[in-house]
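With one protein chain withheld, the remaining protein chains of the complex are depicted in position.
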Amino acid sequence: MNTAVKIGSLEFKNPVMTASGTFGYGPEFEDFIDINRLGGIVVKGTTLHHREGNAYPRMAETSSGMLNAVGLQNKGVDVFCNEIYHKIKHYDTNIFVNVSGSTVEEYVETAERINELEYISGIELNISCPNVKEGGMAFGTSCPSAIAVTHAVREVYKKTMVVKLSPNVTNIVDIAKAVQDVGADGVSLINTLLAMAINAETRKSVLSTITGGLSGPAIKPIALRMVWQVAQAVDIPIMGIGGIMNATDAIEFMLAGATTIQVGTANFIDPTVSMKIVDGIEDYMIRHKIGDINDLIGGMLV
Amino acid sequence: MNTAVKIGSLEFKNPVMTASGTFGYGPEFEDFIDINRLGGIVVKGTTLHHREGNAYPRMAETSSGMLNAVGLQNKGVDVFCNEIYHKIKHYDTNIFVNVSGSTVEEYVETAERINELEYISGIELNISCPNVKEGGMAFGTSCPSAIAVTHAVREVYKKTMVVKLSPNVTNIVDIAKAVQDVGADGVSLINTLLAMAINAETRKSVLSTITGGLSGPAIKPIALRMVWQVAQAVDIPIMGIGGIMNATDAIEFMLAGATTIQVGTANFIDPTVSMKIVDGIEDYMIRHKIGDINDLIGGMLV
Amino acid sequence: MEPVYPKKNVKLLKVIKNRTINDNYYVLEIQADHNVNDILPGQFVSLLVEDTRNVFLRRPISIYDVHPERNSIDLLIQIVGEGTRLLSYLKPDDTVDVLYPLGKSYSILESEKKALLIGGGVGVAPLLYLAKKLKANNVDVHILLGGRGAKNIIETENFKQYGKLYISTEDASVGEKGFVTQHPVLQYADFDRIYTCGPDAMMRAVASIAAKNNIDCEVSLENMMACGIGACLCCVTPTESGHQCVCTDGPVFNTKVLQWN
Partner (left out) sequence: MEPVYPKKNVKLLKVIKNRTINDNYYVLEIQADHNVNDILPGQFVSLLVEDTRNVFLRRPISIYDVHPERNSIDLLIQIVGEGTRLLSYLKPDDTVDVLYPLGKSYSILESEKKALLIGGGVGVAPLLYLAKKLKANNVDVHILLGGRGAKNIIETENFKQYGKLYISTEDASVGEKGFVTQHPVLQYADFDRIYTCGPDAMMRAVASIAAKNNIDCEVSLENMMACGIGACLCCVTPTESGHQCVCTDGPVFNTKVLQWN
């Protein structure tokens, strides 16, 4: 049974990854799982400079989902390279750094620093964070700006580069094609949907930022649709993300066209869920007599 | 206690309406509720010609939501005017006809026919149906086409005209402003989000049309965000729609800026839910010592 | 002539009994809140499974039997997924939110006529109350139950009260071996009407035999339903007059109106 998949020349032992911002840097999960059994991890969104993120409250629960407005809290790329990297570089899995910035220059500088790190397999260019005032999603909601930042980072970043797309757009296919054309090795989708919660009793917005990003099973049908649409239109591989809670969900994303999948919010509900998904995909392959997992990719019957 | 609200010069005895496609024409609910207690109803999407809609299966369940791909099945505007209208015109509530078409001309002709009906309070221009091959959402996802159809219908339709917006856009505020500028008396939002479901066991798409529209509590946080964004930007009233299951949800939409609210998918789960929402809003007003419901509109504290 | 259907209602009703048939099937008896005598065979209820993440919509379930003496209804349910599993945990005195009675009924043959009822799997559900009503109308009732194996053939004692019982299983573990359509009783095609409910493929096969022999045939269709009351137009089936709703124009259809080819 082959469970390995590839993005460009990079091999993943299986398609199961963890999504940026939902898995810390990895060590947070070491008590629960063997990280080396994952296909890959994407670490927390990293920016050139240290960021404190948004004020509390940053989280709200919604029907089958949650809102977050963390706002890319992180210690900046230098602390990542000098400290955090050394705690995780031994993982026997693909480590992706999720890179964000307020300007194209910030993206580029951050990517340059990451480019020096031997044991980082690639970057995930986050042009879709809905929770920052500058940059973030603004880059991911128009083709020219998506092209500008992807092109600039491609110039300096030599390893695998996937671009993480925003679902808050009229036509995600156009953006996917645009970043493919300027050299993305893959696209990951979706980031969170811009959303909001109000407390009727206090009449206040629940989040300090009023709006935040919606994740969890609530958004799965939207994510699945976008993965399918993009898979019809681009030639580069897709990392499918959005509300994946179990192996069945993961397989649905692969059938829709995803090469790898990323588990996000589900990690909060069950920190061992990614292992269950690795195992569950194997069970499915046995049950359905599938020898090579690549046969599942885009395998939806119409 | 005043629960009456206005859209233009049209008065609603309370803000609770039922959403198009989820309430039939009204008679379907007569066994369960007193329709005259509602602020208004929006009947099923109506087109110039009879439509059979999409093939079965048209429905899928998702986490805290559902997909539909009905595709505007209806008997056409003539049957509506000659038969259905006479069964519902006696309702002592505002009746809106949801109007859709494949071309601007079809919208216009349909609206002209509805314009002749004395007991219809207004039309809801549906430029956001995700389940038809031609027209529908295509009109609602770009400003020029939204303007074209709204402008053309405004020329022939004299009573209250609200335009129903699609959430499948990068910037719903732009579309709302555009239709305001060409004479919409209000906007209603949101229609369903384009989404998809796959059955991992059969590997088939669950819907005959592959994609369908997502509704229910899953989408409420997105709808609330859009209502709030649009309320900041336009001067015309908003009908808030999306995942409203109870009075608390309804009040959240009003606090975000909605003047009326429409109950959709919740009608399927509890056909009496609209009455509970009417009562629940009054209870809330008593509990919070609110004499005039208009004080709730846009009353979120920031 | 259209029969008179009772008013629909949605109510929290009390569970009187939950009888386990086997690992897969159970019968819920529910205390009705209005006269059950006016419920017609083939009608169904729609049950709410409250506050779960993945069971969002109601679950349609046929009315298996009605008990006028205690004004209750029986539902025969097969566990196939989350919703039917959660409902199987209901205990006496629990309440369940019931939308009912829904849909159009089977039509009752005149007395002295001969009827064949064919049920496959949990498709037997609407046939018991039908058999009871037919027998009460002095119809000569024959009942054929089919399934994969013995454990899918359930409630035979209950059916025997109302007519002559035939059984077929694919694995021959009980009754004749094969599909219901291969059962000898179907060779003597002297029935005035065949009533059937079960898997789609079975109903189509039965319908085509009935058509070949010029026998009137009524089927009860299953379908994905969102509302159950004709409001959402999700549950359509193609008929000679276009898409019709299974929940309000059906679930019982005369096969001659269905576009089944």
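When the chains are written out, they are named A, B and C in that same order, and each has its own residue count from 1.
In this text, a residue touches a chain if its C-beta (ideal position, glycine included) is under 8 Å from a C-beta of that chain, and two chains touch if they have at least 3 such contacts.
What you see is a predicted model, and the numbers here were worked out from it, not measured in a lab.
A.B. asks: Among A:M66, A:I123 or A:V230, which residue is in contact with the omitted chain in the full complex?
C.D. replies: A:M66
A.B. asks: State which residues belonging to chain C touch the missing partner chain.
C.D. replies: 51-54, 56
A.B. asks: Please identify, in ascending order, the residues of chain A that touch the omitted chain?
C.D. replies: Counting only chain A, the missing chain is touched by 21-24, 28-29, 31-32, 44, 52-53, 56-66, 68, 70, 73, 216, 265, 267-272.
Assume only the chains that are shown with their structure count from here on.
A.B. asks: For which chain is the distance between its Cα centroid and the global protein Cα centroid smallest?
C.D. replies: Checking distances from each chain centre to the full centroid gives B.
A.B. asks: Go ahead and note the Å separation of the Cα centroids belonging to chain A and chain C.
C.D. replies: So the centre of chain A lies 48 Å away from the centre of chain C.
A.B. asks: Averaging over Cα atoms per chain, report the distance between chain A and chain B in Å.
C.D. replies: 34
A.B. asks: As a quick test, compute the distance in whole Å between the mean CA positions of chain B and chain C.
C.D. replies: So the centroids are 36 Å from each other.
A.B. asks: Touching at least two other chains at once: which residues of chain B meet that condition?
C.D. replies: 60, 62-65, 216
A.B. asks: Please list all residues of chain C that touch 2 or more other chains.
C.D. replies: 53
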